[in-house]
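In this view, the complex is presented without one of its protein chains, the others remaining in place.
Chain IDs A, B, C, D and E follow the sequence of writing; residue 1 opens each chain.
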Amino acid sequence: MSIEGTIRIRAIVPITGLSEEALENRKAALDRYRALGTEIDFAVIRVGPSSIESVYDEEYASHEVLCEVVRAEKEGFHAVILWCAGDPVIEAARELVTIPVVGPGEASFHIAAMLSDRFTVLTTLASLIPMARRQVHAAGLSEKLASVRAIELPVLELEIAEEETFEKALCEVEKAIKEDGAEAIVLGCLGMINLSEKLADHFRDKGVSVPIVNPGLSSLKMAETLARLRLSHSKITYPTPRKTEGLPKVCS
Amino acid sequence: MSIEGTIRIRAIVPITGLSEEALENRKAALDRYRALGTEIDFAVIRVGPSSIESVYDEEYASHEVLCEVVRAEKEGFHAVILWCAGDPVIEAARELVTIPVVGPGEASFHIAAMLSDRFTVLTTLASLIPMARRQVHAAGLSEKLASVRAIELPVLELEIAEEETFEKALCEVEKAIKEDGAEAIVLGCLGMINLSEKLADHFRDKGVSVPIVNPGLSSLKMAETLARLRLSHSKITYPTPRKTEGLPKVCS
Amino acid sequence: MSIEGTIRIRAIVPITGLSEEALENRKAALDRYRALGTEIDFAVIRVGPSSIESVYDEEYASHEVLCEVVRAEKEGFHAVILWCAGDPVIEAARELVTIPVVGPGEASFHIAAMLSDRFTVLTTLASLIPMARRQVHAAGLSEKLASVRAIELPVLELEIAEEETFEKALCEVEKAIKEDGAEAIVLGCLGMINLSEKLADHFRDKGVSVPIVNPGLSSLKMAETLARLRLSHSKITYPTPRKTEGLPKVCS
Amino acid sequence: MSIEGTIRIRAIVPITGLSEEALENRKAALDRYRALGTEIDFAVIRVGPSSIESVYDEEYASHEVLCEVVRAEKEGFHAVILWCAGDPVIEAARELVTIPVVGPGEASFHIAAMLSDRFTVLTTLASLIPMARRQVHAAGLSEKLASVRAIELPVLELEIAEEETFEKALCEVEKAIKEDGAEAIVLGCLGMINLSEKLADHFRDKGVSVPIVNPGLSSLKMAETLARLRLSHSKITYPTPRKTEGLPKVCS
Amino acid sequence: MSIEGTIRIRAIVPITGLSEEALENRKAALDRYRALGTEIDFAVIRVGPSSIESVYDEEYASHEVLCEVVRAEKEGFHAVILWCAGDPVIEAARELVTIPVVGPGEASFHIAAMLSDRFTVLTTLASLIPMARRQVHAAGLSEKLASVRAIELPVLELEIAEEETFEKALCEVEKAIKEDGAEAIVLGCLGMINLSEKLADHFRDKGVSVPIVNPGLSSLKMAETLARLRLSHSKITYPTPRKTEGLPKVCS
Partner (left out) sequence: MSIEGTIRIRAIVPITGLSEEALENRKAALDRYRALGTEIDFAVIRVGPSSIESVYDEEYASHEVLCEVVRAEKEGFHAVILWCAGDPVIEAARELVTIPVVGPGEASFHIAAMLSDRFTVLTTLASLIPMARRQVHAAGLSEKLASVRAIELPVLELEIAEEETFEKALCEVEKAIKEDGAEAIVLGCLGMINLSEKLADHFRDKGVSVPIVNPGLSSLKMAETLARLRLSHSKITYPTPRKTEGLPKVCS
């Protein structure tokens, strides 16, 4: 039988630099797209990187994120979202709990793979390109990756410089389609949460129908899907650790 | 902006041999799992194979299925599901319309790939094993395929011989895990719609946590996801044909 | 023991728009290249697309093509060729008969793979590029695919605008070699049947020795090969269907 | 224009241990399967290994084989076959000439790949299994390789112990189908030239239709195909060497 | 110019449960195999998991390990080894420093790939099998992986139960060769540091020459190699982070 009634999802924000306004922005976006009967809240870590722009930043966030994942399960949430397109510490998180742990990157790669034969990931800084490529490889979808491109704006500036973000993103998407053979686009950062509609509208107006996959919204829908279907990650793939030394009872 | 209000999904049944009871069975299953605000109905083709157990059967169904896909778009549906785990004529269907066309097989392969590193597809007849393997290859997920196994019961007998179906499925799933290294299972036929809960319960009781992915329910959730996010397949990948000779105005 | 005496091959034309002249053109080409002792005739479907330029067109042709495949076997032909570089409905065709069913696309991809490490497929319209790429992927030869390029002329204009066809093809082949690293070329449409000699001559004159693989001629030779060696497709891969509802006794 | 009249093919035997009887045997087999208008003769190297059962043996044969390849082109042959399923020195041979150089192994792998989704190579000694696997990898067809199996009889004993060869081959083919999922079989040694008919007949009698691909006959047909279509290997892939020091004017 | 004189390597032990004796054991092993002119010392983290048997354990160790990596560079070491076969936090470590960071797992996979076509990784617990498989996939060597097998003894018991470890390892290695087609073996845990000699001797005595690759010794030699050749990881692949918040000045 399915879960009756409400589905409760917690998005764990693995960075400390998000302004209140930016956070409200995300909440509003999810609110517009959630199913009736879905409740979503955000937990922001207290100690960690201001933004995630390197593997080091992911490691710095790991302790608090894992603590929040465990807390969410204890508090009865039906699913958690690791609120960063890099899907930080997703493997360890899945070991620690039995509720679904959704990675926005992974979810959007697979959605793009269903909608097209070749997709391009649009990331923020050029220094993140190898990370994104490794992430697609880990997901087993390298065959379908047309390219990874960067708009060269840091994570925390995306929403401040909205117009510039749009212009640069548009430019890279056009190059991805023309030069790299991209047939769909995956936005590679959750700070681009309001970008997909604008880009999609732009292309629709021009008569080009190319999916712009939004990792934040994709992760919301995947979390709803898994919770509603009572599915979660395989415990053969992500076995519960025999010991979890160092895991705090309460997050900082 | 997202679609306000109701999402209307049509499942197109590409076979003629489904009993009224079996169809009601499917409707009831989807009804339990749909989101609030989702309406789903079924359109059954009039001329076509009694069941799909070969590529020939898919071809025999193709004309009517494509007609129904076009009709669904005209009637304002937000998404269609090709109601067969083999995802028959999905490429041509996507060419003909701009609303999302969901394949239950494809949707469940990608969900299994997100929940595990290696999955096994459980099909009906051994003669369908090569078809299923080609389907996973076409989806770009061969790397993650542990095996395809058959329970050796024809499609239309699955629901009549429920107990036998369960026993045989259980036996093959256990072998898939033990011998093939499967970490998740994809049910390879929509006639297995009530099997996933039973299998999942069985394994949960034994303390084994292995996802049993149900293609019918997966396709429902993927259709809701795409419709709600206003996403559809890339028209670069599936261009609208320059001509569509032979496409009837009205289905048979 | 081999087949004594004559080998009879039937080429099934899955389109209705071929002029008498164009058909005679093909017959003449095959006649120049067939082995002594090979008889080849053409069967043109009556109901179907004027040309094949989409997956939809393939589906529209499917019913009549499959009927012709079965008829050819009944009439004692030793092999059939699906006379379109897209190899339409090849899997279903192979299920229905035990005589070899040759796909010109598949045959020419494999020949190109034997003659080089990387080949480019030259198709007609840009909208066909994703189809051609999926076809190479299905053949298991993606690793060897340098690129797919289009000359942007519709199928039925290739032979009318012979000079333009040659110029555009030449231009794309040169770009394929220079920009994509192509080492061999596969012509991606049977309307290019007289193009391979011209292109090969052109490059030979320039001292460049790059194979131009002609799908029509390749399929003729592969059909002769399989018939003479009494080989056909595996019935494990393409099992005879348990039922073939809807298959007409006589083609339209 | 195609080659008018006769096609002349030379098979270069890269071993010295073949008895006159065995050689006549091969000639007779090819004679039964050649097209009318094809002439085939054999050139046997004078200095080289008695049989090829290691990479070392291939290297020992290389000097004489390359000399014979060059001689064949000078003498006006339209194609050469390297008469060993390991396709010894095929890359160097292709560099040295512009006429097609056919490898029986490569030709039969590609034919098996067209007739099935997964094939097994049946070799002689277990010590040759890694060589055969590398050869399929080099051909770009690893994805389609079900397994390599050995019958554990040395090359030169295959035809002496015909009954034992058949029994052992049959046993391994049955295991390949049942245990490895093979859908077609490639014979991995030219000493098995009369084995394919017997095996195919055996399986046909049992109602199993699995292609048994014979490398000797496959190479004959591929040589005829390439010669007739005036195709040869790409000179971009196999460029003519700037210098060919050490290449004797006349073979030993 | 090469590094004159001494090469100083630091092995960073990412676990807290190693006994003094076990640590001396490792030092002695490395001492026997180091080049003249190589100095190697060990730094053991203070806060972290007793052993690494899950991805969670790797995350728990990450903070201290990264701190030690940075400290080693500051103290003038020429290379560091992450002393665990799982290569924990290797990507973040490489971002933080410019000296080579060697992963024993990665180093031994590549050495095995040079010595054979297919290798098996022998890990401790069955629950670690998916982790090891993902690690080989991340290294880009999945094609060469025959299997991952577990001896089912926890990390910290390997050296206590030496005889049992050897017996179980021997048993799995024999099965890997016979059933999985392994041609080389990679030991998947640094607690097996004395096992490779014993296994190699055992097989040598039996006349079987199969490489047993030891990750600890492999990492020593790779560290010496990189330091001596003044090579390090690409800073395009592992860019120095723009910010390193949270990185302590001094390790705990």
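One rule holds for everything that comes next: contacts are C-beta pairs under 8 Å (C-beta built on N, C-alpha and C of every residue); 3 or more make two chains touch, one makes a residue touch a chain.
From a predicted model like this one, the values you see are computed outputs, not experimental measurements.
> Given the contact rule set out at the top, which of the displayed chains would the hidden chain touch in the full complex?
Even though it is not drawn, that chain still touches A, C, D, E.
> I'm checking contacts with the chain that's been left out. Which of E:Ser54, E:Thr165 or E:Asn214 qualifies?
Missing-chain contact among the listed residues: E:Asn214.
> Write down which of D:Ala35, D:Ile81 or D:Leu96 is the residue touching the left-out chain.
D:Leu96
> Of D:Glu24, D:Glu59 or D:Glu162, which one is in contact with the hidden chain?
Going through D:Glu24, D:Glu59 or D:Glu162 one by one, D:Glu59 is the residue touching the chain not shown.
> Can you list where chain A touches the absent chain?
130, 133-134, 142
> May I ask you to list the residues on chain E that touch the chain which is not drawn?
1-2, 32-33, 35-37, 98, 100, 106-107, 110-111, 113-118, 139-141, 143-144, 177, 183-184, 197, 200, 208-211, 213-214, 217-218, 221-222, 224-226, 228-237
> In the full complex, which residues of chain C touch the absent chain?
Touch set of chain C with respect to the missing chain: 117, 143, 183.
The criterion applied here is as follows: only the chains that are shown with their structure count from here on.
> If you take the chains that touch chain A and keep only those that also touch chain E, what is left?
The common neighbours are B.
> Approximately how many whole Å separate the CA-defined centres of chain B and chain D?
Taking the average C-alpha coordinate of chain B and of chain D, the gap between them is 44 Å.
> Between chain A and chain D, what is the gap in Å from one C-alpha centre to the other?
Centres of chain A and chain D (C-alpha means) sit 53 Å apart.
> Can you pull out the residues of chain E that are in contact with at least two other chains?
130, 134
> What is the shape of the graph in which nodes denote protein chains and edges denote touching chain pairs (line, ring, star, complete, other)?
other
> Quick one: which chain pairs are touching?
A-B, A-C, A-E, B-C, B-D, B-E, C-D, D-E
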